[in-house]
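Have a look at the structure that comes next, please.
Heads up, this is only part of the complex; the chains shown haven't been moved.
Just so it is clear, A, B and C label the chains in written order, and each chain counts residues from 1 on its own.
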Amino acid sequence: MLGSIVNLAYLIGATSFVWGLRQLSTPDTARKGNLLAAFGMGIAIFATMILPMTGVANNYPWIIGGMLVGGIIGFFAAKKVQMTAMPQMVSIFNGLGGACAVVLAMTELVHYYDRTATLSSGQLFIVLTTLLIGAIAFTGSMLAFAKLQGLVWDSQVTLPKHHIVNYILLAATIGLTAYVYMGGVGLGMTMAIGLMVLSLVYGFSFVAPIGGADMPVVISLLNSFTGLSAAAAGLIYDNNIMVVGGILVGAAGVILTVLMCEAMNRSLFNVLIGGFGGGAAAAIGADGDQVAKTVTINDAAIQLYYSQSVMIVPGYGLAVAQAQKVVKELDDLLSSNGVDVKYAIHPVAGRMPGHMNVLLAEADVPYPKLLDLEDANNAIPNTDMVVIIGANDVVNPAALDEPSSPIYGMPVLNVWEAKHVIVMKRSMSPGYAGIQNQLFFHDKNKMLFGDAKDSLQKLVSEIKTL
Amino acid sequence: MDTILQFFDTNLIMIYLLVFTIILGFEVISKVPTVLHTPLMSGANAISGVVIIGAILLIRAANPNDFLTLGLGTLGVILGMVNVVGGYAVTDRMLEMFKKKKK
Amino acid sequence: MKIGIPKESQDNRIAMVPATMKKIASEQVIFLVENNAGVNASLPDTTFSEVATITDRATIFQDADIIVSVNPLEDAELSKLKKGTLLISMFAPYVDDSIIGKLKDHGLQGVSMDMIPRTSLAQAMDILSSMAAVAGYKAVLTAANHLPRYFPMMITAAGSIRPAKVLVLGAGVAGLQAIATARRLGSMVEAFDVRKAAKEEVESLGAKFVEVEGAADDSAAGGYAVEQSEEFIKRQRAEVQNRAAKADVIITTAQVRGRKAPILLPKETVDKMKTGSVVVDLASSTGGNCELSKDNEIVIHNGVKIIGNSALASDMPQDASTLFSNNILNFLKLIIKDGEMVLDMENEIIKSALITG
């Protein structure tokens, strides 16, 4: 009877995982999905506590103690972490999951080698797999965390010809695993510990050459590993929900990793071969030793969608791209979602007096939305996002702080006083006045390269999916 | 070879289940908007904390005097629990951002 | 049958243009065009040579069976025509019906194109519509040319210019065309009309209809409806005066057929307008919608220019003539069968238009 209830609870738990993940993949239901998955986990843990086991000591205090400690640590870590440090946190959590699998596997091996328990050859295989995958997930995640947190420089953890080193390490690890598997119970604990160490080293070395910008992809992949190790551990304990949950996460993790690569326009292979990762993305915006950060359409869409106020700064590039109607579409879309959208019209934007007025009137932007220089500069400090569409000279801070600049003294839009700035243009090339723009390298600024109409159209589609 | 075949035949339904679970895993994720990549990763990570169940089973079955096992098991529970609780909590925080609007 | 086209004395238009004549000219239907009749509409005599005989006014009066003109001939000239001649023109008998008697006295027949019913069917001959459309378009251009300010908004290095505010009173054909043109030029356009359908029509051009807040009031049922609605109309009138005082350009087109045009802009309102503002009054020929306007004159009051002009179509003579001519053609097709004129009094259109019938 109790057994059936536990079975049912597990079934419910597993279904909650599936349905929770499903809901997690739609913005509207994501939060509910997370709660559902958490509920499934709660049920599964509770069921495991009451699962009928004959002739065991239960040792509940140990369990409950451990749960309290872990729960509190996890809870506060999650609450305290900065919004911007989320990916790191996920990476740590993931590593701990991997570590848990390692601990389980090692415990089994301890019992196996001191002959207090036996393992069939199939079971031994599973235990070793758990160990191997869990260990890689553990150290890999920890290094990923360290990189994201800025605790290490990429270069400091890379050896020359690192990916060859990695291949060798991987071969060694797999070889040792096979050896331990074949060796049987006579081999002793030392070998097992050796295997663990080697796996841990490989996990570290695997992540080492991959660039900081690619860390999210790596974390997702390692997350998939943790899932697989949990599934393997589930096979050890013949526990359905561990198997199902682990496999589910394993599969989802793989797909998610691929999707994340796609979103970055890279292949998984390209990311994993390492070394190029961090470099490639940043190179576009480089100028001497200054680097302009770029933003993906996706991130730009989110930032816009969740802003309170957006200021659009049109420039000559808007006219060249003939993007005025798409701008209006973006405006309508954001406005209908409660974002306050205004336009900052610099007096000399474009190539003739009133150029921007002509374009925006054509797109039917209501006059009251257009602010002139003075009003715009007053409004900018309270603006969440400034979106600069093909403007350049009119937002160049050199006009204020670079006496040698030919435009020094010209009033410009002080866009950098807003919380965030996005510049849409096709390249880093200068505008009419032919001078470089320091704004592009400003802390608050991100570049969105491409033809303005194109970028805007993509933004609109992206926001529609939110 | 034979053992594998036998394993296959006897665990057939389990294998169906695994295959279907994998497909489900793919399917459920395949259309996620890029916005949700990070929260989804985080949520999936929390689920992978299901490994804690192994640690619980380990402790429950352990000899009360086998402190090595108990210790390791408890370590496992702690690690797993951090993953589970932290994972869900951090996901929830990320997703809080999204609730603001939605007509 | 001979159709005569005399030169207009006060108007740049010509009643028929070569392109249209070509569609009906034949051995039976011959056009006689007065020397230089089209020259003001950029249609020199040479352009007529293929389809018409160029001749002098006297010949036309003697020979023509039908005489088509934009404006009626002088009364004095009526006696020079053959008996039975059909005159097609805009006689506006609803303004002054003495013309009917005069025509009859001289044994002439008269078709007044402005008497054609305003139905969907007759729209192809509706000269009031086609001319009103030209007038509406021209009214805005005239206003823009007289306004010492820009129409569109301009944010420039030399300062920001707010867009001009244009108010259109009377949203019939001319008013709607004025709205469209003013919007095109980038001004902010509001309009008002008493017709029920006008609000939707104005908004169908993207302009704002002048409405008093609380219009929803009249959703209240019962006996109050009428009274409330009068109160509402009153407030609306007040609102129109308000908007007028703030407008840069006002274009008035409100006419009530056969009556004096309603006064929509009393002197007090003009007094409140900004110097340099412009009023174009298309209703000036029937007294004007603005109390101060004078027909065919520009009155400057307090720095406000009041342009009274009910014949703006004459300022865009070529296209106006083409449109007019097409309208005439469509009417001629109705009354000319196989080269013979047949005035079928069963036909609703002919019946309405034939004022001497």
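In this text, contacts are C-beta pairs under 8 Å (C-beta built on N, C-alpha and C of every residue); 3 or more make two chains touch, one makes a residue touch a chain.
None of these values were measured; they are calculated from a predicted model.
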item: Stoichiometric formula of the complex, labels as displayed; value: A x2, B x2, C x2
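Going forward, only the chains that are shown with their structure count from here on.
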item: Chain B and chain C: spacing of chain centres that average the CA atoms, whole Å; value: 80
item: Distance from chain C to chain A - Cα centre to Cα centre, in angstrom; value: 68
item: Chain C: positions in contact with at least two other chains; value: none
item: Overlap residues in chain B, where contacts from two or more other chains coincide; value: none
item: Interface residues, chain A side, partner chain B - complex; value: 17-18, 20-22, 24-28, 30-31, 33-35, 37-38, 41, 44-45, 48-49, 51, 53, 56-60, 62-63, 65-67, 69-71, 73-75, 77-79, 81, 83, 86-87, 89-90, 92-94, 96-97, 99-101, 103-104, 106-107, 110-111, 122, 216, 219-220, 223, 226-227, 229-230, 233-234, 236-237, 239, 241-256, 259-260, 263, 296, 298, 301-302, 305-306, 336-338, 462, 465-466
item: Chain A - residues contacting chain C, complex; value: 345-348, 353-354, 356-358, 361, 364, 367, 370, 372-373
item: Touch list for chain C against partner chain A, complex; value: 152-163, 186, 188, 206
